[in-house]
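Below is one structure, written out as structure tokens; comments come after it.
Moving on to subunit A:
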Amino acid sequence: MTPFLAYALAFLVWPGLLVAAPLAWFELWLMRKALAKLQGRRGPPLFQPFFDWVKLMGKRTVIPEGVPRAAFVALPVIALASIAAALVVMPVPGNPAPRLPGDVVLLLYLLEVPVLCEVLAGYVGRSVYGEVGAMREALMSLAYNLPFLASVIAMAEWAGSFDLRTLAAAPFGLVHVVAGAAFLLALPARLKSNPFSIANAEHEIVAGGLIEYSGPLLGLFELAHALEIVVLTELFVILFVPMPAAPLAALVVWVAVGLALLMGLTLLAATTARLRLAQAFRFYWVWGGAMSVAALAAGLAR
Partner candidate 1 sequence: MDPVTLPVLALLAGAGLQLVLAPWLSPLAKGRLAALAAALAFAAALALLPATMHGDVLTATLTPVWDADTAVTFRVDGLAALFTLMGTAAGTAILIFSIRYMADEPQGLTRFYTIMLVFVAGLLVLGSAADLLIAYVAWEVIGLCSYTLVGFWYRQKAAVDGARKVLVITHLAGYGFLVAIVLLQLRTGTLDWADPKLAAGFTTGVAALMIVSAMAKSVMFPLHTWIPEAMNAPTPVSALLHSACYVKAGVYLIARMYSIGPWTPELGGPLAIVASVTILVGVIFALKQTDLKRLLAFHTVSQLGYIVGGLAIGTAWGIAAGLFYTLSHALFKGTLFMVAGSVQHATGTRDLTRLGGLSSVMPWTTKIWIVAAAAIAGVPLTNGFVAKWLLFGAALDKGWLFLLAAGWIGSILTAFSFLKATVNVFYGAMPVELARAQARHELHEASPSMLIGMGLMAAGCVVFGLAPQLMMDAIVAPAVAGLGFTPDVATSWGGIATGRGAIGLTVGATLVAAALAMGWIVWRLADAPTRATVAVFTGGEPLPAGDRPGAVDFAGMAEDAFHPVYGVDPDPLWLGIWSRAGRVATGTRNAFAPLLERRPALLILLATLAVAATLALG
Partner candidate 2 sequence: MVSPTLTLPPFALPLAVGLAGALLAVALGGRNKAWWGAAILLVATAVAARLVGHSALGATLGAASELAALALVAASGTRDAPAATRTFALALVPAIVAVGAGLTLIRLGHLRPAAPWDTIAVGLLMLGFALKLALVPLYFWLPVVARAVPAVSLVLIVGVVDTGVLADLAELAQVAPWILADHLAPWTVLAAASLLGGVALAIAETDLKTILVFTGVADAGLILLGLLTVDPVSQTGASLGLVGKALADTALFGAVACGEAALGRPLSIATTRGLAGRLPVASAVFMVGAGALVGLPPSLGFSAHWRLFRTAEVVGGPVMVTLVFVAVAALLLVMVRALHRVWLGPAETETPAPPAPVAARVVLIVTALAIVASGLVPRIFEVPTEMPSHALALVEGTAP
């Protein structure tokens, strides 16, 4: 199999779009169902996220006047493409892509691109709500990236490599716990869920950065956002959870941890109220900073 075909397969099928999209919708459904149960509702049926997406893709796109068309259309496509490329990089079993050796650096930069796209989208749309949402998104990224990066750097230092496979196989140590905690600290903000749902705060700025997006373009952004959940949960499991050797046991651990993560996020979202931007920013630089230092120290300690 030529490298090109291998990459294409990885990008489009597994662990890329064709399999990851339903997985993402499933994870979204899990979270929405759990949230509903916590709030005493029935919750949506299993295929609801898929139906929502299909509905969006079928609608007509409206581009407001004065908005540059090329940028407006390109941004969601680029966001989705980079998240799909991030999926290609993940060292999940059965990934046909040649050993890139999973560069963590590439992965993290690919994960940044959707954020950049969403911020630009807010300003490209020329709505004042979009601009405020985009600004908030940018500031939040400054905040949560500190513990997020620190956790990954600490693991890389511990394992002595930027290779995801090497990181996954690194012997268990204190760093796994501390860095994992730092990663978890950053996770709700990355996923824009309570109490860090600041950039897309419906009650404050209507829809945040994506306010002028509708139809298929919004569908692409939503899909990118859903795939982000998949990538981040996969990343957490790969980096911080030691896998048993037997494949079946590994699968069980994977599913269990993933489930726990999603449920934890949902519980947090259901039980907290949204913070103000200043509070969230300070929280991440103070507590996130402390966690980062702890994680880096743990990474150095041998």
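For anyone wondering why these and not others, all candidates are chains of the complex that A comes from, given by their letters.
Throughout what follows, contacts are C-beta pairs under 8 Å (C-beta built on N, C-alpha and C of every residue); 3 or more make two chains touch, one makes a residue touch a chain; residues count from 1.
On a predicted model such as this, the values are computed, not experimentally measured, just so you know.
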Margin query: Given the candidates 1 or 2, tell me which one touches subunit A in this complex.
Written below: 1
Notebook entry, point to check: Taking the complex as given, what residues does subunit A use to touch candidate 1?
Noted result: 3-4, 7-8, 11-12, 60-71, 73, 77-78, 81-82, 84-85, 88, 98, 100-101, 103, 105-106, 109-110, 112-113, 116, 119-120, 122-132, 134-135, 138-139, 141-142, 145-146, 149-150, 153, 156-157, 160-163, 206, 211-212, 215-216, 277-278, 281-282, 285, 296, 299-300
